[in-house]
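I have a structure here, written as structure tokens, and I will follow up with some questions on it.
For this depiction, one protein chain was excluded, whereas all remaining protein chains were kept in their positions.
== chain A ==
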Amino acid sequence: MNKRVKRLALGAATAAVMTMGGFAPAMADTVLKFISWQTDDAGTGEWWHSAIAEFEKQHPGVKIEFTKAERSSYADTMTTLFAANQPPQIVHLASFEFQMFADSGWLEPLDPWLKKDGIDMTGWAGQKTCEWNGETVCIMTNYFGFVMAYNKKILGEAGIAVPKTYDEFLAAAKATTKDLNGDGIIDQFGTGHETKGGPGQYLTEMLNYIIDAGAYWTDKEGNITIDTPEMVEGLTRWKTVMKSGVSPVDMSASDVRKLFADGKMAMRLDGPWLYGTTEKGSAKSDIVYVAPPLTPPLGGSSNVLAMPSDIPDDQKQLVWDFIKLTMTPEFQRSYATMGGNTPPSPKADVSGVEKTIPHFPVLLATMKAASEKGIDRVPTGLELYYNEFSKMIMEESQRMIIQDLDPAAVAKTMQAKAETIKG
């Protein structure tokens, strides 16, 4: 009996020790939540994982919970989390959506943190976008320039040279749009644009032609500048491209990229992220990257890192350590070597990246060209209303195409509606 009691006591004690032991590390860990749409992006996702691994190595007992949220519902997810007082500690947002959170006072001003560590942000590409009401509320993670990728086999078979201007681009797109098997359905497109999905992406796609025509939505002071001859020309070009059938319609950007990567499209204007898709496509060996024929190249800020203003101070320090780590020259270099992206840091050593990513010099050149011209997708003065503005522009452009309206009249309507939105 006595033995049995002893055994039971021993068993209970062992179980208790093992249970406590199992809990102990979990209790000691601090977990930082980090939600992103890039967790499994080719290259960029791996870069984030490497930064997390290095951070966890430098901070024993601190874990980063890296969770994916789809880009299509990302803003909804973040809005819900902030509204429910449950924001992730590491805030990753697109550069056109952080403004609403900053305007509500939910993002920590980062100037004191930068000052404390003596970090000089001079020359950091796109960092000005992160200033909100005179304060730095985020760090620009990516600033990019658009490039043109083309399928040399398709252009070669059509006997077309690589286009250098809008007119040549349109002619090449028309010449390479074909019904290959004669069933009445186009199987090969000259180019491709997303026309189904978010208005933000629609705006980005049409902006290539608008900028090339010398137009933009606002000036540097934030005045609406849509009703101009240049904008009419830009809208005319967009209408021409979409009505001439050289692009598939009602497709999402990822479907268009896949189509291009699989050799069913001759040319595609896109950002650095296209490379990840083309590397996995069946036409990989035929794809060449060059500077876009539409100049200056579309470019601008892409995504930012920030921290919520109402998390405990010890967590703020950890989040800042993580942000700082991603800003180091080493990680800025690996942002290029691993992610295939153009790092925003002026101190990043990107020498030799072209050995693994042959078109990297083109990416750098277009990023610099866009940066020098001050090009950005988010128009000055309309940051807070970007979604409403982009939806209005998308709808008016669709109306122009569907109802065959005069671009000059459409520009006037857009101007009036944009002024109403701005208030």
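Quick note on the criterion: contacts are C-beta pairs under 8 Å (C-beta built on N, C-alpha and C of every residue); 3 or more make two chains touch, one makes a residue touch a chain; residues count from 1.
Definition applied: contacts and distances are computed from a predicted model.
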| item | value |
| --- | --- |
| Listed names "Gluconate 2-dehydrogenase subunit 3 family protein", "ATP synthase subunit a", "Multiple sugar transport system permease protein" or "Act minimal PKS chain-length factor (CLF/KS beta)", with the criterion being the UniProt name of the chain not displayed | "Multiple sugar transport system permease protein" |
| Selected from A:G126, A:G197, A:G271 or A:P379 as touching the chain missing from the view | A:G197 |
| Residue of A:E70, A:D120, A:D183 or A:E221 touching the missing chain in the full complex | A:D183 |
| Option from A:N85, A:N181 or A:S285 whose C-beta touches the chain left out | A:N85 |
| Contacting the left-out chain in the complete assembly, out of A:G43, A:G126, A:P163 or A:P248 | A:P248 |
| Chain A residues that touch the omitted chain in the full complex | 75-76, 79, 82-85, 100, 103-104, 183-186, 195-197, 248-251, 385, 387-388, 391, 395, 398-399, 401-402 |
